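Here it is, the structure in full.
Omission of a single protein chain aside, the complex is shown with its protein chains in their original locations.
Chains here go by letter, A and B, matching the order in which they are written, and residues are numbered from 1 within each.
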């Protein structure tokens, strides 16, 4: 069977990393995890464009776009099925930017998008207690909801473009196991 | 005047069938009703792929995609204006699937999308009392709202792609007549 790419995204605080890790643990033989950002950072470092992850935000828009395409090509050339950890949109002071342009989608050809979400109260709480990045701005609930709404709209565009599945999972406290199982349903379906 | 296809969709319990029937009664000379699902089932039965409607869900994704395209071609070859009864999205355990891919839209070239919606409390109530399909799972309000949001986003993608109209009608209890009239406004406009 040919390569399957499943994209998994979510706003910061939705708990994407932990559900992704657990889902991967249970389907080690089916998928490997690839982080879009880490692959792009590797390319940047190799090309001497930046010295660390934080500097990537200061790259010009055309440079970033070009790097995104190169990274997409690199990932699509990898062997086996991929759980691609990335962003649906990137929120910048100048506005939202799509995390997956049509050109990237044509390269990656994802068969499913999994959007990890949670209630805005939970998301805000998790961001507050996220001490590894204490500088992160705490957005108000309205900002989180706006980002969620925008992510769903973008994910819909991606899905329509790619004729793929769109799975939204609510990762609220106490529902971790359920969230993981919902993700596995999608992973199992696309690798049937 | 050339053929006009108007797509009418809505989540189960939104009351699409009854408003569609009534709107059709009042514009019998203008439109005929075609059900996408029924036409696809007919094709499936003819081709010996299934023995009944329920088995269609178990067809593989590539087979379903191919059937959708064939059904779209069949419908676009029909004479006269069509009120096409279909789904905006199909909700499966693995995720949402678009009911109308870009390829289908290019064949059907719909001039308008009518999305029949209702308040989630009403939708849940109607699903509960739907005794012809007693096995149907009662989704929580949040699930209904999610499906409504996703349907609007997909309908927007369809509309943008087809340069068509997007009409959303709220079919809440006691507003049946108003809902029908709103649908007729769209039907009359596109056949002016």
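The rule is short, and it goes like this: contacts are C-beta pairs under 8 Å (C-beta built on N, C-alpha and C of every residue); 3 or more make two chains touch, one makes a residue touch a chain.
Please read all numbers here as calculations on a predicted model, not as lab measurements.
Considering A:43, A:56, A:74 or A:97, the position touching the chain not shown turns out to be A:97 (whole complex). Among B:68, B:86, B:101 or B:157, only B:157 touches the chain that is left out of the view.
Although one chain is not displayed, chain A still touches it through residues 60, 65, 92-98, 101-103, 142, 146, 149-150, 153-154, 156-158.
Touching the omitted chain from chain B are residues 112-114, 149, 152-153, 156-157, 159-161, 163, 165-168, 170, 185-186, 188-190, 192.
One rule holds in what follows: only the chains that are shown with their structure count from here on.
One inter-chain figure worth recording: chain A and chain B are separated by 31 Å, centre to centre, where each centre is the mean of the chain's CA atoms.
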